[in-house]
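Missing here is one protein chain; the remaining ones are kept as they sit in the complex.
After this line comes chain A, so read on.
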Amino acid sequence: MTKRPDQPAATARLDASVQGLIGTALDRIDGPAKVTGTARYAFEHQGDAPPLYGHIVGATIGCGRVEQVDAAAARAAPGVALVIADDPRLVSDSASGSEDALPAYTREIGYFGQPVALVLADTPEAARAAAALIRIDYTIADGRFDPPALHDAADPDPPRPLIPNRSIGDVDAAMAGAAFTVDAVYTTPHHMPAAMEPHATTAWWEGDRLTVHTSAQGLSGTQRMIAGSMGVPREQVRILSPFVGGGFGGKTGVVVEAVLAAMAARETGRRVKIALLRRQVAHLVHRRSETHQHVRLAADAEGRLTAIAQESIVSQKPGRGFIEPVAFGSLSLYAAPARRFTQALVHVDLPAASAVRAPGEAVGSFGLEIAIDELAEKLGIDPIELRRRNEPENDPMSGKPFSSRQLLACYEEGARRFGWERRSPVPAIRRDGRWWIGHGMAAAFRGNFTVESRARVTLAPDGRATVETDMTDIGTGTYTILAQVAGEMLGLPARDVAVVLGDSALPVSAGSGGSFGAGSSGSAVALACQTIVERLAERMGVEPDAMTLKDGHAIAGNRRVPLADLLGGEALSVEGHATPGAHTRSVAQASYGAHFCEVAVDAVTGEVRVRRMLGVFDCGRVLNLKTTRSQMIGGMIWGIGYALGEEGVIDARTGQFVNPDFGEYHIPVHADVPHLDVHFVGEADGWANEVGAKAAGELGIAGAGAAVANAIYNACGVRVRDMPITLDKLIAGLPEA
């Protein structure tokens, strides 16, 4: 394990793992509730009186102005209770940043699907049918719907980037004097955060107090923005998201349906439910920006990089702040004296761009890690060997030491497990019947962050514990890992720890996002538990270090006392407060990994099938082997998805998504996902946070698509630099079949 000078006591107790709970492959403690249907999601809170159902009516143009709205027929339609059309009570867009409220209603249309009306009816079907009767007259303007066509006018230094433009040394000079170079453009399309559970809200008022069941990744910002939009103090708004059917970044903000449900509930005095249709999710939530990446690599004759540049252009809707941080995962991956990472921005009249699973790394690794593969081929050395030769000693951007970095171990262990030595260095050599067979790999990188997070842990008089925080479990396993952290700290089996999440009345957490949820909320729980441990030690009359907690007993010397006896009939309740801490600024922190992939490419049709995939990861302490493994597998499936299929297609004439459903937005189906193997090489990183866990979730995505792409090249010798790698792009380069 990696220790820091002031090793926290909580970390030491987890390291010791006396209870033997931390890190084990414990089944999800919320699993039975989910499979029996007793876990209720946002749309399933029906109430006693029949609710009203809302349907959002969006603009059917991508740019222009609403001139007139005729909702008379909708108001007269069967089952309709209320139609709010072309009205300042509506909102015009979702929000995903630090806003205090959602943007106000406007007649100026800036993206296809922008809300123009809300229909409330006795059934969702009636609301939807009535919505079709609303007539909207527009003045249509020429929209900016095709980002590449706008690249000449890109802002080279846009305000408020997530990562600032950085330039160190002279990349141009290094390119001019290099023995080997790669200079290529890589492009990726719009991606959708397509969670299984669409965005949905049930809202009602009791007096001036609002209750909102919604599907959110983080409750604090949701509460702030809904309260702000309703013009009430946030204390009067309670947000509940105990169960969330996937987020993928799409639920990091507040989507219009939540505010519209709250508003409509106030207007009608009734419980209001609104769920986005699958086709609305594409337009009303947000997209991952398409990217245009100009990657340049320069290397000397031995394969040591002398320059790395990744200059990208992305798009955003005017007035929104998120700029896809393409180079996020590239900054610190390889040593090279000259380094340049920039992002330019074009403004478009499209749905807002924001966080979609592994912002930056997912798509940025596609450009950089294919370029590295191309350089290895030019140098005639193995792609892993090239990466080894360019492994930096310290963070090449800041010069700081790494808190822990087991990337070389990921390469080594991965190569051994995968059988990398059997890969042909020459592409288009291996055949299996009609299939070309190829192997590829890529590095994975994900920055680690700790975000301020609070949790309350209560030890009841009977010695059982309850963990309470407004943290969410979006399918990742939060319930389970927090039970494991508390159980390990307090010496309790998992069945004696209850976890209550997803209620804004509880202590404020980091929320789920940025792969910081487990480390941050876990640390808050560990800190609360550490204080409880100290109080129990006082009652035992020993120093905390001299006391062991196991199976509901405190053990010191030759005494073994049940916790219930120590508690003496009173509960012990403590709030833990995790913060990044000053120490985190003295080291560079990240998680690492290596993906290995075998693909088959049909020599006739160019169809690609992934045959097997292995990911080896260093994400610090693994809190639960099963849920962490599941997250990495999920990330690798995302890699298969964006490498081979995912492409949100915008019709450049209208600015609308052409394929906003799972029929035509191609995420992988079971038949596309072969055996996926996951292995962890990391160890607890004391610098990262109190639980020693580094970023996990998004790590599995970073580099995964590039590994698939590199395997495709190795299989058939066709290099595709434009994601997704669909068969049309391959047959163009394949020999006559």
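Assume a contact is a pair of C-beta atoms (placed from the backbone, for glycine too) under 8 Å apart; a residue touches a chain by one contact, two chains touch by 3 or more; residues count from 1.
Here, contacts and distances are computed from a predicted model.
Participant: If you had to name the missing chain as UniProt does, which of "FtsX-like permease family protein", "Tol-Pal system protein TolQ", "Xanthine dehydrogenase family protein subunit M" or "Rhamnogalacturonan lyase domain-containing protein" would it be?
Facilitator: "Xanthine dehydrogenase family protein subunit M"
Participant: Would you indicate which residue among A:Pro78, A:Pro148, A:Pro233 or A:Gly557 is in contact with the undisplayed chain?
Facilitator: The missing chain is touched by A:Pro78.
Participant: Touching the absent chain in the whole complex: find that residue among A:Leu350, A:Ala590, A:Leu644 or A:Val678.
Facilitator: In the full complex, the listed residue that touches the missing chain is A:Leu644.
Participant: Thinking of the whole complex, not just what is shown, which of A:Arg65, A:Arg304, A:His577 or A:Arg609 touches the missing chain?
Facilitator: For the chain that is not drawn, the touching residue is A:Arg609.
Participant: If I consider the whole complex, including the chain that's not displayed, which of A:Ile134, A:Leu527 or A:Ile731 touches that chain?
Facilitator: Answer from the full complex: A:Ile731 touches the omitted chain.
Participant: Over the whole complex, note the residues of chain A touching the chain we left out.
Facilitator: The missing chain touches chain A at positions 60, 78, 125-126, 128-129, 132, 279, 434, 604-607, 609, 644-645, 649, 651, 653-654, 656, 658-659, 661, 663-664, 666, 668-672, 726-728, 731-732, 736-737.
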